[in-house]
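For this view, one protein chain was removed and the others were kept in their places.
To keep things simple, chains are lettered A, B and C as they appear, and every chain counts its residues starting from 1.
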Amino acid sequence: MSISVLDALRPARKPALLGLVAVFGLLIGAWVHGKYFSDRSPVQPIEFSHKVHAADNEIPCQHCHIYADTTPVAGVPSVSKCIGCHKSLPSVRDQPEILKLMAFWENREPIPWIKVHDVPDFVHFTHKRHVKADLECQECHGPVETMDRITRVATMRMPWCVECHTEKNVEHGRDCWTCHK
Amino acid sequence: MSKISRRDLLQYIGAGGIGAVGGVLYSESIERDVELLIPQVVPPEDYSPGIATWYNTVCNQCSAGCGISVRIREGKAKKIEGNPVHPVSQGRLCARGQSGLNVLYNPDRIREPLTNAGQRGTGNFYPISWDEVLTTIGSRIGRLKIENNASRVRLLTGRVRGHLDELFAQFMGLLGSDHYQQYDFTYPSALKAANKISFGIDQLPYYDIKNADLLLSFGADYLGTWISPVHHSLAYGHMRQGRAGRRGKTVQVEPRMSLSGAAADEWVAARPGTEGLLALGIAHILVSDGHYNGSDRDQWSDVLQAYSPSAVSAETDISEGNIRQLAREFGTSKAALAIAGGATTAGTNAVASAVAVNALNHLAGNLGQPGGIIFNSDQAFSATPGTRQAGMQGILDLVEAMEAGEVDVLLVHDSNPIFSLPDGVGFRQALDKVPLIVALSSFRDETTEQADLILPTNTYLESWGDDVPDPGVGFPVASISQPVVTTLYDTLPVGDIMLSLVRQIGGELPMAMPWRTMEEFVKERWREEYEKRGSADQDFEAFWQAALEAGVWGQPGVMTGDQIVPSGASTIAAITNPASQFAGSETDYPLVLHPYLSASLLDGRGANLPWLQELPDPLTSVVYGSWAELNPATAEDLGIREGDVLEVETPAGSVSVPALIFPALRPGVVAMPIGQGHTAYGRYARNRGANPMDLVSMQIDDRSGDLAWAATRARVRNTGERLQIIKTDGVTRTLGRQILGPKNDHA
Amino acid sequence: MFDHGQPSYAEVNKDILSVMLETGPRYWMLLGTTMSVAVIFFFMPWFYQLIVGVGAAGMNRNAYWGTYLSNFIFWIGLSHSGTLLSAILHITNSPWRKSVYRSAEAMTLFSLMTAALFVMVHLGRVWFVHWSFPIPNQMGLWPNFRSPLMFDVMAITTYLTASSIFIYMGSVPDFAAVRDASTGLRRRLYTIFCFGWRGTAREWHTLGWAYTFFAVFVIPLAVSVHSIVSWDFALSIVPGLHHTIFAPYFVCGAIYSGTAGIVTVMYCLRKYLNFERYIGQVHLDNLGKLLIALSLIWSYINILELFSTWYGGSSFELEALKFKLTGFYAPLYWEMILFCAFVPLLMFFRKFRWSWNKMLVISILINIGMLTERFIIVATSQPRKFLPNAFGFYFPSWIEISITIGSFAIFATLFLIFIKWVPAISIYEVKETLKPLRRDA
Partner (left out) sequence: MKWGNDLSTFVEKFRQYLKPGYYDEFDYHWTMTIDLDRCTGCEACVVACQAENNLPIVGEKRYAQNREIKWIRIERYWEGEYPDVKMGFIPMLCQHCDAAPCEIACPVFATYHNQDGLNTQIYNRCIGTRTCAVYCPYEVRYFNWFTYTWDEPLEQQLNPDVTVREKGVMEKCTFCIQRIRLAKDNAKDDDRRRVRDGEVVPACVQSCPTEAMAFGDSNDPEAKVSKMMKDPRGYTVLEELNTTPSIVYLKKAHAES
């Protein structure tokens, strides 16, 4: 019986191989997309460089993201915060991106930043607890100080959260209600 | 594997390519939506995202004046709770108060000034600029003032207290018109009039339910709609279980069980309109059985002679034994308190009924005592609550003036007389004779719809103001109302509108009323008061900030002035037969119409709030719509089942409503909730149910001038149609299941 | 056994294979009809429901389960007797089984699929149905193995798998017969389907051994599946559902309705596929007797349920019983009793048992009764549980009724496709029952 079964399956060999190749292609496609075309590093309205601010000028994170250790959200700095420094920085005043910033300020318009690190509405996440637990910002946000354009390095999806909570043995870290709301 | 042909190779490449494209598409499809991070341009000082802040202000959903705390996050109001330090609400709040968010964020709010472009009553309104509308009104009133015809300007508001009341009064006073009236359907005018007669004090006293041992309520739904429900509920809770070993008892006298009736230990369904008689019957026994031993016992005995238990029993349909029992309990309780309200004070003899109830309090000797009636001798601030209440007589005068063409400009603020008055008053028709009607309102209710110009006002959550609860809480209290969110639309606080008008009218007005905004005005008045009271331990600004933070200023423990204990003489003199006269003959109209304030919609002002529309009526669980209640026996006699559409007819008119069989209703009574039946007032209220005010005959209680809205007879006819009554209840019997507690319990 | 004379081997092949190989316009019309009914009545309303939410159905806050669930149980029940009967009769070596078992097993398979579809329709968020499978994932989330619904998922998938293998295994020699009788693509396909079956002695031996093994394996599985389905109800504490008798009750009911279903299917096969020679009086007679037995057991358990409820005396249970017997849905209850307990008694008479038309009517009535039985269980108990104030009412909406109708069309469609792909009667087993060979073929 065994011989005859293999024989009988011979016509099915090519379609099976084709399917295998297609599945392989699928994986490659998904990987390529994630690497090069995803929402991980969108183009922002102003080409703000964390590298320049955080690394070259050594501004600490919480200088701008002032709410990170006291509230659930880190807080994206207000336009006035940007202007606060930049109006006394004539050296870069004429750079095109700074001019854009000035335009927003003069029109009293907020800058529509695109959210890179985003969790869905049903997730309860608080920066405060994570900052107070002495996590470095980079643990989740990646080496921000090396990025000209912000890229999301973590998936910011549930397995990623659970993994860390499990590793660090967070108290009730795997209780659903700790993170879901 | 054998060698691969070119054809095969192409196929493999094709498969791989399709797979790859599929992979990219799949990944793209599970991408998150792009969300934006919108920073603020300049952050406000107290802004911290993700953290809630609480602001204290005053509730305006009924006239109790509860202090509220509003939860604000990212500049939006998220929840309203009671202000924990406010003596009226003490951190608690009723359903209506919490629905204030629906007022603020109501989709049907008026968002800009409107004009009807000369077509009144069509419901067509067009936007107009603030400048234009204020100029139009200002010049019109200004001209009248110059012509010395300012009395042709009339101002009708809803319940307004505190310094907004003073602002209105000043405004009208400076114009030279004394026609500033308030009309609030729920205002207990008859009670106030009776108190003036009995006690010689023109105010609503504080009823100390908290410390009472027996509360005898004649029609007053003190837990649901009467005067200050939240405060009464707090007191009720304390009275029931707050004192170890001393559980207060409550008795409710009313033809239709209200929320308070359901909570009461005993529910006495006296014949409608005879509740006052019952009170006098009890008083008779108190005197004759020696529960009362005052020096004026003989006078009491004389005046109560006619109200012997047998006579009263025949009139009220309450057994003699029951009356004696009530009297004995009332006479022997350590702290007995009797209150009157609702339909009892809405008969043709409303004041007489309330006086009869006051007589009971006299005989119980509870005046000025804990668990009794406490007079607020010190009204905080200069405000005089309720003195502007027009009552029905005032409204009739206004209608008469309008009919006679004596009114050129009618300003209506936050009052909806077209809805809450019977058609017999003729308010709607009289409006046709008024050349200019200006409505200051946040919503397009029935009266606003008739206006020529609509000035959209801020809701109370966006306005400055202050309030003195009426009745007080036994010690001086004033609350501050402050905007908790920035104004949502192109609207203005009503005080600011009046001050703008002042500037538009010109003349000596801007000199006398120099304030730019209501905030300035309130603050200045508080400063004056602060200085007057000579509280110099801190500077005013610090006091003001503290008051804003607390939302309330008060002096707990300070009972300024001695408690006045009036003699019984005036009460004795005022006692008359309190039986109510009903419109319509008993043969034509065999039933008695019993309208009652809806626990959620009150007099209809809550009907535009979706949360309240969806709130099951406490006793029937009905939502969305109105109904007519019948006792099961009455319904069976008439062959009516639940859901049959009835035509309820009275001498004044008729409406069609579905029938609801209600076990706790006196036979021979048809009860209807007030609140629905709006023809305007936004998407949630409009064309829903029927308004029982359409059925009420125009009858007035002479002594208070108030509308006797519970003195109409009715008949019902089964139209044969059916209508589903939407309610949440399934079966309302326990079927022997021990849901409300184990049966044979010793407790 | 053969009403119209014994056929030869060649005739057997020809009779049975011609159904597959020769397709007339009538078939296409029929298939087109059933498919469009399925699409219009089942899939389109379902699509609508997916968009607006399960609120499209008539369920409400008092009745969270409705027709979808009762239909699910009905179809699971219908699936019962095919494989179970086939397996039992195989082990007991009953020769009359051989010409009916293939389509009976197909019935099992397709009603299971229809039932699974009802699970999908029932779910509020069907797009997450995969969460109920124990698939390892990075989140470390597992399904809840305490849940009777989880048992369901396991039991039904196992049963579906086992039934598929069982029917496939029994068809392998027949697929070889199809291969031999056909040419071209079909021949290549059936070469794969039959795993290159050559009919050697060793192959026959292996098949026989494996088949018997599977038959033994499937029997407890089938019993467990419907027990587990009954636990969806019985493991709750809802009055009217919380009965220990439910598992045997459901199993018995399932076999009962399934056997009746076989009668209906047999009738159709015989009538429309001209299988008179293979499906005869003996089948009808035997199935009729089986039905009588099942009906008696079913009635007994029913009485037992009523009795134990009454004897238990719990006020909640009595109230539920009262509503079932006298409430709004009482007519349906008594209809069920009439159709499932009394009508089958007619089969004590040979006149009924031997008449195809009469048996068709009886079998359909039984299944109508069983459909309502499931509906009553769902619709009378859970809208009236413990708190009278939360008592409510359930009535199916048009969407639910339409989807119920459509499910029959789905079943019919699947069956129609089946008869074109698999020999509807086991060729080789029918040959086994022929009398010693006549050498004219």
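As a working rule, a contact is a pair of C-beta atoms (placed from the backbone, for glycine too) under 8 Å apart; a residue touches a chain by one contact, two chains touch by 3 or more.
All values derive from a computational prediction rather than experimental measurement.
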item: Among shown chains, those touching the left-out chain; value: A, B, C
item: Of B:173, B:632 or B:653, the residue in touch with the unshown chain; value: B:632
item: Contact partner of the left-out chain, one of C:98, C:122 or C:226; value: C:122
item: Chain not shown: contacting residue from B:233, B:479, B:676 or B:712; value: B:233
item: Given B:114, B:169, B:269 or B:518, the one touching the chain that is not displayed; value: B:269
item: Touching residues (missing chain, whole complex) on chain C; value: 52-55, 59-62, 64-65, 122-126, 128-129, 131-132, 136, 138, 140-144, 146-150, 152-153, 232, 235-238, 382, 385-390, 392-393
item: On chain B, residues whose C-beta touches the chain left out of the figure; value: 50, 73-74, 76-82, 91-95, 98-99, 101-102, 104-107, 223-224, 229-230, 233-234, 236-238, 240-242, 247, 249, 257, 259-260, 262-263, 265-267, 269, 329, 488, 599-600, 610-616, 618-619, 621, 623-625, 631-633, 663-667, 683, 724, 726, 728-729, 732-734, 737, 739-742, 745-747
item: Touching residues (missing chain, whole complex) on chain A; value: 121-122, 124, 126, 128-129, 132, 166, 172, 175-177, 180-181
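Here is the rule we go by: only the chains that are shown with their structure count from here on.
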item: Between chain B and chain A, distance of the C-alpha-averaged centres to the nearest whole Å; value: 52
item: Separation of mean Cα positions, chain C and chain B [Å, integer]; value: 63
item: Interface hub residues of chain B, defined as touching at least two other chains; value: none
item: Per-residue overlap in chain A, given as positions that touch at least 2 other chains; value: none
item: Footprint of chain B on chain C - complex, ascending; value: 62, 315-316, 319, 384, 386-392
item: Complex contacts: residues of chain A adjacent to chain B; value: 14, 17-19, 21-34, 37-39, 42, 67, 70-73, 75-80, 105, 108-115, 118, 120, 126
item: Footprint of chain C on chain A - complex, ascending; value: 1, 4-5, 7-9, 11-12, 158-159, 162-163, 166, 174
